[in-house]
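Missing here is one protein chain; the remaining ones are kept as they sit in the complex.
Right, subunit A next:
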Amino acid sequence: MRTSRPRILKIVILGESGVGKTSLMDRYVCNEFSQQYKATIGADFYTKDVIIDDKPVGLQIWDTAGQERYQSLGSAFYRGADACVLVYDMTDARSFDALDSWRDEFLISAAPRDPDSFPFVVMGNKVDVIDRARAVPTKKAQDWCYSKGTNVIPLFETSAMDDINVEAAFDAVARSGLRRGEQDEDFIPRDTVEINRKPVDEQCAC
């Protein structure tokens, strides 16, 4: 199904407090990074127009608050989403463990028609941090991405500060959202898992 009007995609960014959701958004939408983000309360709304495969696409991005108790507010922000970004902090194992609950909560609140194949993208942020130990090995994140739903969830290790992989990750989000809209498109086969990382890491399995 192809139309001349730009497709509008609603994207929701979820994850623990302080993992860098707002900074990823700021990097992607404004190409900026600041050390001084205010804590997000409720949700902030941003838009970005992109061209994907020569087609204009309008992204409506919802940057949400990360504190766990805010999950119960979610439904209003999650409803009608076309894709969901799950963010964790690579230096904080707990933020990675929380992905399960964020994903489940999203699927309950948003109640998409295709919960098993709904497009998620996982971003492991703060890949630039060198003074703290890395708490989530790539392999662990990769395994998680393999184990959820019928499709493999694309995984990106990103840095909003150093602008690593942010554009590529959101590009994947937009594509997966578009793909969901196109009914004649096949599901992503299992062998196309994307582990896009610029910095070399000895633990990297790819």
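As a working rule, a contact is a pair of C-beta atoms (placed from the backbone, for glycine too) under 8 Å apart; a residue touches a chain by one contact, two chains touch by 3 or more; residues count from 1.
One rule holds in what follows: contacts and distances are computed from a predicted model.
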Checklist outcome for this item: The chain missing from this complex carries, among "Rab-GAP TBC domain-containing protein", "Protein kinase domain-containing protein", "SKI8-like protein" or "20S proteasome subunit beta 3", the UniProt name "Rab-GAP TBC domain-containing protein"
Checklist entry - Contacts of subunit A with the missing chain: which residues? => result 17-18, 34-47, 58, 60, 65-70, 72-73, 76-77, 93, 133, 135
